[in-house]
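Dropping the structure in here first, questions after.
Missing here: one protein chain of the complex. Every other protein chain is in place.
Chains: A and B, in written order; residue numbering restarts at 1 for each.
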Amino acid sequence: MLKPKPRVAFFEFTDCEGCQLQVANLGEALLELTKLVDIVNFREIMSEDGQEYEVLIVEGSVASKHDEERLKKIAAKAKVIVALGACATIGGVNNLKNLKSLDEQKKAVYGSVDPVPDAIATKPIDEVVKVDYYIHGCPIYGPEFVKVMECILLGKPYHVPNYPVCVECKQNENVCAYDKGLFCLGPITRAGCNSWLPNHGSVCVGCRGLLDNPASDAQKDILEKYGLTVDGILDKFTLYCASSKESAKYGKEFKK
Amino acid sequence: MKTDQASQDLLKTSPYKPMKAKIVRTHKYTDTEKFFRIELDGNKELGHMPGQFVQVSLFGYGEAPISICSSPTQKGTFDLTARRISTGALTPALHKLEAGDTLGIRGPFGTAFPLDKMHGNNILIVAGGLGIVPLRSLIQYILDKRKDFGDVHILLGCRTSKDMLYGDEIASWQKRADIQFNCTVDKGDPDWKGNVGLITSLIPGMSINPKQTYAVVVGPPIMYKFVIVELIKKNIPDNQIVVSLERRMKCGLGKCGHCQIRNVYVCQCGPVFTFEQLREMEGECHEGECYVKA
Partner (left out) sequence: MQYAVIKKSDLSRWFDSMKEKGKIYGPKKKENSFVFRPIKEFEEMSLEYIPTILPPKKYYFPQKEFLFKFKINPFKTGKAIDTFEEFILFGVHTCDIAGIQCMDVVFNEKPVDPNYLNRKEKMTIIGFECMHYCDEYASCTAVGTHVYKGGYDIMLTDMGEEYALHINSEKGENLVAGKKYISEMNADDKSKLKKASDEKLKRFKNEFSAGSEEVDRAFDKGFFSPVWDDVGKRCVGCTNCTAVCPTCYCFDVVDEVSLNLNDGDRYRVWNYCQMDDFAKVATGEDFRPGRNARQRHRYYRKFKYSVMKFNKYFCTGCGRCTRACMAKINLKETVNALLAERRGQ
């Protein structure tokens, strides 16, 4: 157990800060948490800018050499490092940048000027520093954040579920998206969000990343059953799971 | 559904609720293995037999099945030895506990080594790595009731001499004239003067009276088939080769399903099985897969 009151700092990299917003919106649970930890740096809710901390919560992915150096520096002071949100845990939507060469992307976005000469291929933060806790999702699921903070305080690991979103979705007794003619990434995406999107009539978009061992061969049968195409599914996959780590989990069928 | 008074009372207690227990002594044998001597609240006896296990509960961290490593002849307390698995929740927290700390215990669960059948027979004990943990219970029991058994031969194998548990006790076993004790390490080092090689290499040279021998084998899952093949070559009958299997025992009550091998709930029908029983589990129990080749 971390004692006495550990100091917690939030830092952000390439992201939208939406995950920190989820934390800010926790309400009562956040107030309860502040009895157990000192939040010393969290720019969405406070003006202090503490640079001494035990628990470092990093949002966003690494997208430049400068990011890389800065992350190493702030990580060196921390005892516990938490990756917050899809950008930090799996690269998230930022990985779309890597689908084309850096030069091509720069030209498409900035034209002839180059305001980011030190840009690199986007990566999740665990390609730069060792991560102790992962809080997946785009955005993160508030109750899971609280659960992870409890684990940190009790000094125990947090095991991200290695079963699909379908587990939670069925327990919530949602009508299957496939039965409504919709295509859903639930069967191959890690659970832990309490099937947040399907609960509201939407489909899983895979923001928490793929299972360790997704059955991509069998996934093809599903496509056939529901009359979907490999191209269509690849588009869905790549929104969040374009990083090399995630795409390495697809079967051959899905490699172009 | 009408129930009688006895079962009415039964329905007021939960088999999931652990008993309170206190740690009275600890000892760190290696970087990852720690020994705990435990006393149940109110000085109750656990009432176990060698081979059984308990569920250790640390509230907030969960529960884990751990073999009992002391003999029931030891009264008032029982012993556990737990490996710290850094990716897990329970064992790292357990390793932080010291004498005076409390924890929860459910059990004892599972089957014991078949002592009634083993009585009067020669005993060959084959312990690989952590397999010595449940076997310590059996060895202590046999040594306390030495005259009930025939020849006793213990084979112990470890990766290196530094991984060896219960060094003090092993030294005393080695000195005893009424048992034979052989030890081997997979990898030698300058301080090690004993055997180097796999535990299976110790068996071919032994002279064994197969009809009157019970062989008890406990070790890592991969070890079983290699040892069992050697025992079969010595003509020890299938029902006299005894093993203890590792599975994910969660409830201990034969319900939760995690430890199931085919139709067998290891937490109730095991963890102690004979090789004869392992044969029945063909296809779901790789520890017993040697007979195909034998």
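Note that in this section contacts are C-beta pairs under 8 Å (C-beta built on N, C-alpha and C of every residue); 3 or more make two chains touch, one makes a residue touch a chain.
What you are looking at is a predicted structure, and each value in this text was computed from that prediction instead of being measured.
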- Message: Out of A:75, A:96 or A:215, which residue would touch the omitted chain in the full complex?
- Response: A:215
- Note on the structure: Missing-chain contact among B:43, B:207 or B:263 belongs to B:263
- Residues in chain B touching the chain absent from view: 1, 3, 7, 10-18, 20, 59-64, 83, 85, 87-88, 91, 102-104, 221, 246-248, 250-251, 253-263, 282-284
- Task: May I ask you to list the residues on chain A that touch the chain which is not drawn?
- Result: 1, 29, 32-33, 35-36, 146, 150, 153-154, 162-164, 166-167, 170-171, 173-176, 178-180, 186-188, 211-215, 217-219, 221-222, 225
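Operating definition for what follows: only the chains that are shown with their structure count from here on.
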- Query: Could you state the distance in Å from the CA-based centre of chain A to that of chain B?
  - Reply: 42
- Message: Could you list, by residue number, the parts of chain A that touch chain B in their complex?
- Response: 154-157, 159
- Note on the structure: Counting only contacts in the complex, chain B reaches chain A at residues 60-61, 87-89, 92-93
